[in-house]
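Here the structure comes first, spelled out in structure tokens, and everything after it is commentary.
Removed: one protein chain of the complex. Kept in place: all other protein chains.
So, chain A:
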């Protein structure tokens, strides 16, 4: 599930904070963590700060980390042609995906190993990880590729340049 490839050249550098160190430590191992509620194991979006479940007593709404399968389905996507940040100028066009993880939360990620013209909502996807070669280049982060169900068709690994 890991890809020994550098991050996209010129990518903005992704830095950890103390609060999300577990996420990036897991990403470095090729594992995806998501935010979730320790009390009810309810998986939540990455920007969640609290579990909205009504049955928790007051103060028991804090979140922790849950392991995710790394599998999900395609909700939406876009091939980006105009670089939205100078760092992406050398990468356009590239394809971004809105992924619904099997656990429920949505993630936006780079989509690799797929022809954008053939994409449809519902496509099964699987996470791979971009590992910067040099720690100075920042943290590992997930990308997604079509999930091929058999060992004969392994998931394409992330490459140095995800653009087709």
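By our rule, contacts are C-beta pairs under 8 Å (C-beta built on N, C-alpha and C of every residue); 3 or more make two chains touch, one makes a residue touch a chain; residues count from 1.
Keep in mind that, in the parts below, contacts and distances are computed from a predicted model.
For the omitted chain of this complex, the UniProt record lists the protein as "Thiolase family protein", which is one of "Beta-ketoacyl synthase", "Thiolase family protein", "WD40/YVTN/BNR-like repeat-containing protein" or "Branched-chain amino acid transport system permease protein".
Considering the full assembly, A:16 is the residue among A:16, A:56, A:71 or A:148 that touches the omitted chain. The chain not shown here touches chain A at positions 7, 11-17, 19-20, 23, 43-48, 75-88, 91, 93-94, 96, 98, 100, 104-110, 116, 120-121, 138, 141-143.
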